[in-house]
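Sharing a structure, written as structure tokens. Questions coming.
Some chains omitted; the rest stay in position.
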Amino acid sequence: MLEVSNLACSRGDHRLFSGLCFALSPGQIMQVQGANGSGKTSLLRTLCGFISPDEGCISWGGTDVRELAEDYFAQMMYLGHLNAIKDELSALENLRISAGLSGMELSEADAIAALRRMGIKGRERLPTKVLSQGQRRRVSLARLLVNDARLWVLDEPLAALDVGAVALIGELIREHLAGGGMVIFTTHQPLVVAGMEMRSLSLS
Amino acid sequence: MKKLSLFSLLLLVIRRDLVLAMRRRADVLTTLFFFVMVVSLFPLGVGPEMDMLRKMAPGVLWVAALLASMLSLGRLFSADYLDGTLEQMLLAPQSLSVLVLGKMASHWMVSGLPLVLMTPVLGLQFDMSVEAIGVLMLSLLLGTPILSMVGAIGAALTLGLRGGGVLLSLLVLPLCIPVLIFGTGAVQAVTSGLNVSSHLSLMGALLVLALAFTPWVTAQALRISME
Amino acid sequence: MAINWFKYSAPTTFYPLAGKLIPWFAISSAILFAVGLYIGFVVAPSDATQGEFYRIIFIHVPSSIISMFLYLIMAGYAALGLIFNTRLSSMMASAIAPTGALFAFISLWTGALWGKPMWGAWWVWDARLTSELILLFLYLGFIALHASIDDPRRADRAAALLAIVGSVNVPIIYFSVKWWNTLHQGSTIKYSGTSMHIAMQQAMFTMLAACWLYAIAIALMRVRSIILEREKNTKWITELAEVK
């Protein structure tokens, strides 16, 4: 589905990577590896179209993503370093609104169920500002549960999470892959996805 | 889960921003107070001669409205930018312009509409005639949405630049000056017994133009700023 | 006999005490209002120069005076709360603020009503009027700042600092008539020899007392509801008769 060919990207006078080629088909997962500053975030943001690459092309189902534009966005979701939640809104409101922005109407019951599964029980209605770092990340990750995107692009999803939550994310990814989804992600922590072959791409 | 129509998406965005504004209950009131305060400061600096004040009144009110809406523009996208929501909006599978239009509309409701409603009280303070106040309100009603919309372009362009607030005013004020001129022109026309409809219909035309183009332009500006 | 003041600075003891005091203040305030309005609008003679309009003075002057004093009292409570960290004083400060704002507003409103016949304009930009307007803004600033901070303890402390800094405005209002040449008239209530008719004076002082009692009653009522809200999770509140 996702095909990347001959991709090159540079920041400032610094060439981060070049000649990058890979493809991801349904059910596949790929980890982007590399030391700090090797260009993992830049690669993922290029896949989202935030950064335009120096060279090369990214295509989805055979068509260039820049042509697809919104049709591509409808089938992917990105989760970056930033949580994309509003401090003033409660976890519940945040989740329902971000589902709305991605074009879905989400009932309150569904939203609460998703938050419960992510371990935000009893704090669904507090302004997220008062939540802890890890809880805020969990609220952000709850979007994975209420989304029908096929491609997940996750930039350090495990940051700030405790061991229980890390296991849960592994489980979510497994379900997503089993349903024919695709995942490309980065992390500096070990992530175990039971029974799936993990491909990896190293940047240096 | 069911798909949202474009119109309900628009409503969602407006509702979201209004809820956010209400959460900080102070927000709505403070733009208004800023407006009142600026208007009230002038006579202090200028002196209490009623005749002069009456003449200045439309200009002062309009400039104050311009500043109040400028000041609140800073928040329009920057909060969304800093916490990453804006990234998600750019990745939304619907037209970004609709989202932007929603944000403009709620900005106006929070920072433009209250000013219009407050105008009569301030106008009386400056001893304006009822007729002049009516025209002033009408001109503000047509003009403040334009300020919000044109301001949004500036807000999008200055996104993520520190000191953006002031840079923003620098970009936006020149674009808003025609609105200011027509707006005060209308009031001056009515006080000197001339026809106001030409001024007001010009403002109406500007409003329609702004509605047609600014959401799209702002959306492009956002994409550029996020690069 | 030494009274243990600290005993009454705890919400637990203050809450029932305030509950007992409120009716007394409220009733006496109502009686004084009735008497004051009667003297002011029926007994007092009409003024030689200002006709019947002057009677608005019986509302305008008390509310102006009280709006200033309430600010000082509010700032005083806020300062106590900030320095000694006593919860009750901070609650008192936030209970007083809306009443103070109300009186400032009434002062402006009645002044404006009076200004139209006297000066020919609803409003003039004169130092006293303007500084009273600033006082209203200071009250509103206090309320707005308090409202926009979620954590009540932090809100108390931040608003207290603002109140203290803002109290420099009160002397400015008071002395503005002396410092600047203004339209607004200077003090008529003097300690020695006044030019006022005796009935006018009586009405004025009765109304002033009535307003004071009203302000106290309202502040106590408000502080009781603030206590209820802030301490809703403590044991003594859950054991209160009216909560059960």
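Labels A, B and C are assigned to the chains in the order they are written; within every chain, residues are numbered from 1.
Note that in this section a contact is a pair of C-beta atoms (placed from the backbone, for glycine too) under 8 Å apart; a residue touches a chain by one contact, two chains touch by 3 or more.
Computed from a predicted structure; not experimentally measured.
The formula for the complete complex in this structure file, using the labels of the chains on display, is A x2, B x2, C x1.
Going forward, only the chains that are shown with their structure count from here on.
When chain centres are set by their Cα atoms, the one at the greatest distance from chain C is A. Nearest to the overall CA centre, using the mean of each chain's CA atoms, is chain B.
The interface carrying the most C-beta pairs in contact is the one between chains A-B. Distance from the chain A centre to the chain B centre is 36 Å, each centre being the mean of its Cα atoms. Distance from the chain A centre to the chain C centre is 57 Å, each centre being the mean of its Cα atoms. Taken residue by residue, chain B touches two or more other chains at 24, whereas all remaining positions touch fewer. Of all residues in chain C, those touching chain B in their complex are 121-126, 130, 133, 137, 140, 144-145, 147-148, 183.
Considering their complex, residues 48, 50-52, 70-71, 73-74, 76-78, 80-89, 93, 97-106, 110, 127, 146, 148 of chain A touch chain B. Across the interface of their complex, chain C is touched by residues 24-27, 29-30, 33, 37, 40, 43-44, 47-48, 50, 53, 124-125, 127 of chain B.
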